[in-house]
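Quick one: this structure, given as structure tokens, is what I'll be asking you about.
The complex appears here minus one protein chain, its other protein chains still in place.
On to chain A.
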Amino acid sequence: MSVTADATAVIETAGLRKVYRTRAGRRVVAVDDLDLVVPAGGVHGFLGPNGSGKTTTIRMLLGLARANRGEMRLFGETVPARLPAVMDRVGAVVEEPKFVPTFSGRKNLQLLARPLGIPSTAVDAALEQVGLDTRDRDRYGGYSLGMRQRLAIAATLLKQPELLILDEPTNGLDPAGIRDIRDMIRGLGESGVTVLLSSHILAEVQQVCHSVSIIGNGHLLASGPVADLVGDNTLSVVRVYVADPDAATGILEAAGYHVARAGDHLDVEGAQHPEDITRALADRGHYVRALMPVRGDLESVFLQLTRDVTLGGASGPLPGDLDDTEDTDDGDHHGEDRR
């Protein structure tokens, strides 16, 4: 499969594959045949369990890792070949912030900015934007995790990017910091910047993102606007309050519903029409005290889609176990493991 340049897409991948080799010689498939499209503008969530290939995909897009197979485009340009032509338009934080601990926050940003001719006033502005302007001359090694995260975000803002790729940007931030960053991401998205937000905090993604892509086992599982995904994938669950939950359970199961007892109420799946539940119970002399549809959320969609994926990365090696010498042999995949 090949990528065809989509004028409205900022990121496109097709058939993307990455195989790592562990130090023990074991091959681990991190990304497998991934087709991803991120439309221009707005905030796009990038979700997946630990080890599902999110960070590896981001690293390949940014030229930090080589793909074994597949095609990638940023702003319609094939990468990594044309990466230098588009990189000025991309800001990114990959995994945890990475700066020189003995340099100050300001010095770290200056060293990144100067090769591109970015003026020091831009450094000042970026530091102020993330609230680090009063601690900019402190050593980075003495920064808290939240401050490091802010500095990483400040670095991405130096280039005034059209595409911002953020990998867990609120890690280590306090609640006020999380809100600030969330507002900033939302504001950037509304101002026309495309933001690819990789996050584990699904509620945060649902609040901020216009669209999402969910991956598991290195594959794309679902992609589209958040509202559509939640609507398409939410189970029809109706919460029912009755005087005798045990008797009501028997009646509804006999009527073909899947019923889960939860405290003083029942969660009934498979009810497309709630009035059918009312009727079935009333016909047997049980009257509903309250009935409400349960709204789906991104978390339930995510868990549903990734149900078969081992959460927590237990099936894959830790990053430290990986030898980043990539395997370019695509012919034989026997004996491969998945992360």
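Keep in mind that, in the parts below, contacts are C-beta pairs under 8 Å (C-beta built on N, C-alpha and C of every residue); 3 or more make two chains touch, one makes a residue touch a chain; residues count from 1.
Here is the rule we use: contacts and distances are computed from a predicted model.
Chemist: Tell me the UniProt name of the left-out chain, picking from "ABC transporter permease", "Stage 0 sporulation protein A homolog", "Xanthine dehydrogenase family protein molybdopterin-binding subunit" or "Ferredoxin".
Modeler: "ABC transporter permease"
Chemist: Of the residues listed, A:Phe75, A:Phe99 or A:Tyr257, which one is in contact with the missing chain?
Modeler: In the complete complex, the chain left out is touched by residue A:Phe99.
Chemist: Even though one chain is hidden, which residues of chain A still touch it in the full complex?
Modeler: Contact residues on chain A toward the absent chain are 59, 62-66, 80, 83-84, 87, 90-92, 94, 96, 98-103, 107-108, 111-117, 155, 159, 319, 324-326.
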